[in-house]
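Have a look at the structure below, then the notes.
Missing here: one protein chain of the complex. Every other protein chain is in place.
Per-chain numbering from 1; labels A, B and C assigned in written order.
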Amino acid sequence: MSNEPLLRMEGIRKLFSGVVALDGVDAAVERGEVHALVGENGAGKSTLIKIMTGAYRRDGGRVLLEGREVNFRSPEDAQAEGVVAVYQEVNLLAYRTVAENIFLGREPRRFGLIDWKKMNSDAGAILKRLGLDIDPRAPLGSLNIALRQMVAIARGVSFGAKVVVLDEPTSSLTEHEVSILYDVIRRLKAEGVGVVYISHRFDELYTICDRVTVLRDGKFVATRPLAGLEKIDLVCLMLGKRREELQRQGATAFGEHHAAAEKKETAPLMRAENLTRGRKLDHVTVEAGRGEIVGMAGLLGSGRTETARAIFGADAVDEGRVYLESKPLNLHSPGDAIDAGLAFLTEDRKAEGIIPELSVRENLTLAALPEMSKMGVVSRARQNEVVESYMRRLGIKASSAEQKIRELSGGNQQKVLLARWLCKHPKFLILDEPTRGIDIGAKGEIQSLINELAASGLGVLMISSELEELVEGSSRVVVMRDGRCVAELRGAEISQDKIIRAMAEGSAAGEPGAAGASI
Amino acid sequence: MSNAAAAGGAGGVGRGRIADYAPTYGALAALVLLLVANSIFTPNFFDVNNFRNILLQVAPTVLVAVGMTLVIATGGIDLSVGSVMAIASAVAATQLDLGAGIAILLALTAATGAGAFNGVLISGFRIQPIIVTLALLISGRGVAQVLSRGGQLIPFSNPSFEFLGKGVVAGVPVQVFVMALVVAVAVFLMRATAFGRYVVAVGGNEAASRLAGVKVHRTKITVYALSGLLAGLAGLIETARLGASDAQKVGLNIELDAIAATVVGGTPLTGGRATVLGTLVGALIMQVITTGFVMNGISYSWSLVIKAAIIIVAVYIQRPKVA
Amino acid sequence: RKKEGGASGGGAGGGKMRVGFSQTETDGPWRIAETKSMQDEAAKRGYEMVFTNARGDTATQVSNLEDLVAQRVDAIFLAPREAKGYEGPLQAAKEAGIPVFLIDRELEGPKAGDDYVTFIGSNFIEEGKRAGEWLAKQTQGKAGIIELLGTAGSSVANDRHQGFADAIKSYPDMKIIAAQDGNFTRAQGQNVMQNLIQAHGKTITVVYAHNDEMALGAIQALKAAGMNPGKDVIVLSVDGQKSALEAINAGEMNATVECNPRFGPVAFDTLEKFKRGERLPPKIINQDRFFDKSNAAQFVGEAF
Partner (left out) sequence: MSQAGMTVESGSVRGRVMRARVTSFLQRQGALVALILVAVFAAARYERFLTEENLTNVLRQNSMLGLVALGMTFVILTGGIDLSVGSLVAVAGVVAAGLAGRGLLVALVAGVGVATALGLVNGAVIAKARIQPFIVTLAMMIAARGLALVYTQEKTVSVPVAAQAFRELGRGKVDAGPLSIPYPVLVLLAAYAAAWLVLNYTRFGRHTYSLGDSEEAAHLMGLNVGRVTLGVYTLSGALAGLAGVLLASRLGTGQPVAAVGWELDAIAAVVVGGTLLTGGQGGVGSTLVGLLLLALIFNIFNLEGWISPWWQLVLRGVILLAVVIVQNRLSKR
């Protein structure tokens, strides 16, 4: 009995309307172990854990909890047995309070009625234990994504569960929050809880995980101890390539292109001047030249997305103006911005990117329909031509162009959305967290693609929370804080250290942003 | 289902077609079944005249349901169609002195305007479609009755206007032609035009559509205006057929028939998808049921119960599969 | 016609007498004519009328009556939707000393002279019966009948069916081939008739519709099917509205039993008699006429 792992999955098989998503997958978590689950986008990680928690029915295989075969029919069943998950897409209740979200389904009661006082104080205690200063009575929707994610984790760990699954928990956390999370995980580990940890960030895996299971194309590849496993070997397992095939320098796939763009002293391609919007944006000025990648750094909520949306005409500004090729733009809606030659890849794929029920083809060509149609009638031939060429060029993995985009993995969805803009041949591209939640292989592909685009003369504004990406990818980095540009770093000044200092403390090294201090 | 698996690997652009329209096959099968069963068990059912009657009677519902399908595809709903029919009817009947052409034009303009009004409130003021159109459902009939001189029934005699509802061309009633034309245009609109794509995109994810440059307001307002226009057309046909405008009764409860036809035809109420042909099939299913019941002398009360059961079964066969 | 609202006048104190009229619904020409007749008569005689519309719902009508009682109008005319269900408000009116006059439909239970003053109107069972008797004479007791029913569950439909069925009961060769719901509307009457012609074809010799509107719809259907309404097929109904008389004149329809909606004059006469303290009979039945080819042309001008 005692050498039976805490939770074991054997020969798991799952079909989605006939298409195999998982086939013969084995995985096991021991007590007190943090077990990493890795694989490319679409490898089947999220599907595997949804089967584990009963959110999906499996089509084959067994799940054993403490040696006993279990058959969860719903997450409710799984929770009752001590298997709890924090899912990839933050899935909580926006209008309910933080405390309700934490205790949903097991609200403390007195005389059959909910004991709000106890619920709030218990929730407060749980949050405090995680080092979070959140009012348990606040509606969840009033928190930003990072805090919501932390609440989801707090809920997950508060169950006294045997197995806790965390599916990409850090994709929107700051470093500080990540370190809080690590503490929590270590505590769980000490209590003998088994933790399943999914992430595309390798440094996290090496910091916190003990063993790793690799999936590829829905199949089991290997389970290895992480200690002693070289990063490059892990990547080889994931991608199914031999070591010598993977020759790359640097942590990202950005080459050393920016030397080329750096010295051009022409008028900027895009200039956004004094963008101001309520308390969220305060006279933000950003510009970028042809062929230049301008990075944008900042903490969560510092106003990067707000800036991007304002440039794109998605939100009305109180003040400020956007120029493209020195011409002022009159932006009332994203449509106007697109007509002028702007493009914007959103950070929130699910809510603002994909049209889930439509096919890859329709999603990919949505923005380009005007060019593909005459008198409003769409040319199917043009559409297919464009779709096929971009699917090939970006290596989009889908059973066909007619597959629903919702069925694609996150990384492939992201590529489709990128293709949506590329086929419009924009002049200027805004990328908001372009590689969030993207596997290492696809990430490299996307990064080199961005590079290529810039080299061909496109201007790029790249918002990212991954400092490596900013450091290696951009020729200039604008740092934001509290809705203002607080620093601008160029060329050799760009380093992770300096960016971090500027993000936290306002203007650090480098001259301040053009407008940051202009009032 | 297994052929879907086989097709999975093959790729190719054609594959999705079947999946796209599959739900309609369920409804189509139901329709064929009903027709066959009726042809066997209902005396005089299998007869050209009867099929003509069925098409004749289903025409107004189909017109309204096609508009409803577009509205539902954007994730909305239009409860006001019946009242819009009444408004069109009242306008046409009171303006017939100006000539049939002008009366029709005025009536359709009013109906389209009423629909656009819905659209503006829904899109511009961001009020939920069910409430906006409920308000027009209530007020619209009031307006129609005010227009028709205090709810009077307005009989008329105007052959060129009545042609719309009573005319026959090459043995086929005019309204059946109108219906076929509208369905054909709508199918073309949804399958081949950018507008059609925008309609389903807006219904599928409004925020994403906006960021992809889709003119969301324009799309929604257009869709509700079209629904109004088609309701108006249905109202005129109904009026012409009866030879009188009855602002109280024209189009009463037709919104429920239209919604049922749409959903039975395979368009989900959640939006993001539209099967116009499915809607036609859905409406025909409901009409064949009604006709069959009347011809067999089944009492109205029982027919309600059976009809409801058939709706549920038809929708059940086509419900989306869940993981 | 727009009168001062109830506010300023305030109860019976003012000079004008305020009468309440609880109408069951305002759908269809018949109800509109009834409402208009009441309102016109009130205006003519200088009464202030408080009008309420129950929109075809008994519960709403009960509420409306309660509201009228609470307003302390001086008298109430009630055109009830159903034969039952009004004990509550009648009781309240009695306690408040407000006389109630029933119009066009009788109640089961409450007593004339006690719970209400009197009933003025027609008898729906009687209408059905007159139609049936006329038909029996006309066809020598031989007919294949289609009955187009009024709204399912409404008492008018039930009564007009009942009276008709009673009248033809003793003629074994008069058969109702099919009875289907036409919801009192022309459109549905036409649709249902189309389908019934398809089902029963030449066996149909008579259409009996519960109101003129449905009969007019059925005529359209008959014409479209190439059957000659008024000649091959006898069409008869109830109400006597203008368009029905015109159809009779045109020979497309055979007869209609009058159900006169113009209650205004007799209603207010009765009210004034009551005020003068005259004795009133428990029922004042309208002298409803019977229209057919012989007299339709004569009355078409005054029909509603």
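As a working rule, contacts are C-beta pairs under 8 Å (C-beta built on N, C-alpha and C of every residue); 3 or more make two chains touch, one makes a residue touch a chain.
Bear in mind the structure is a predicted one, so any value in this text is a computation, not a measurement.
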Practice problem: Indicate each shown chain that the hidden chain touches within the full complex. | Solution: A, B, C
Exercise. Pick out which of C:Met17, C:Ala33, C:Met49 or C:Ile103 touches the chain that's been left out of the picture.
Key: C:Met49
Quiz item: Which residue from C:Arg45, C:Arg72 or C:Lys94 sits in contact with the chain not drawn here?
Solution: C:Arg72
Quiz item: What residue numbers in chain A mark contact with the hidden partner chain?
Solution: 55, 74-76, 78-79, 84-85, 87, 91-96, 100-101, 104-105, 107, 109, 112-114, 116, 133-135, 137-139, 141-144, 146-147, 155, 174-176, 179, 299-301, 482, 500-501, 503-505
Practice problem: Could you list which residues of chain C touch the chain missing from the display? | Solution: 1-3, 5-7, 10-11, 20, 26, 49-53, 55-59, 62-64, 66-72, 82-88, 108-109, 151-155, 157-158
Quiz item: In terms of residues, what is the contact footprint of the unshown chain on chain B?
Solution: 121, 125-128, 130-132, 134-143, 145-146, 150-151, 256, 259-260, 263, 268-270, 299-309, 311-312, 315-316, 319-320, 322
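What we mean here is this: only the chains that are shown with their structure count from here on.
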Practice problem: Could you give the separation in Å between the centres of chain A and chain B, each centre being the mean of its C-alpha atoms? | Solution: 42
Quiz item: If you average the Cα atoms of chain A and of chain C to get two centres, how far apart are those centres in Å?
Solution: 71
Quiz item: Which whole number of Å gives the spacing of the CA centres of chain B and chain C?
Solution: 34
Practice problem: Mind pulling the residue numbers of chain A that touch at least two other chains? | Solution: none
Quiz item: At which residue positions does chain B touch at least two other chains?
Solution: none
Quiz prompt | Residues on chain C engaged by chain B in the complex (per definition of touch) | solution = 26-29, 32, 36, 149, 152, 178-181, 185-187, 190-192, 194-196, 198-199, 201, 213, 216-217, 220, 224-225, 243
Quiz item: Along chain A, where are the residues that touch chain B in the complex?
Solution: 15-19, 56-57, 312, 314, 333-335, 337-339, 344, 346, 351-359, 361-362, 366-367, 369-370, 372-373, 376-378, 380, 384, 387, 399-403, 420
Exercise. Going by the contact rule at the top, pick out the chain B residues touching chain C in the complex.
Key: 42-45, 47, 49-50, 53, 56-57, 150-153, 155, 166, 238, 241-244, 246, 248-250, 252, 290-291, 294-297, 300-301
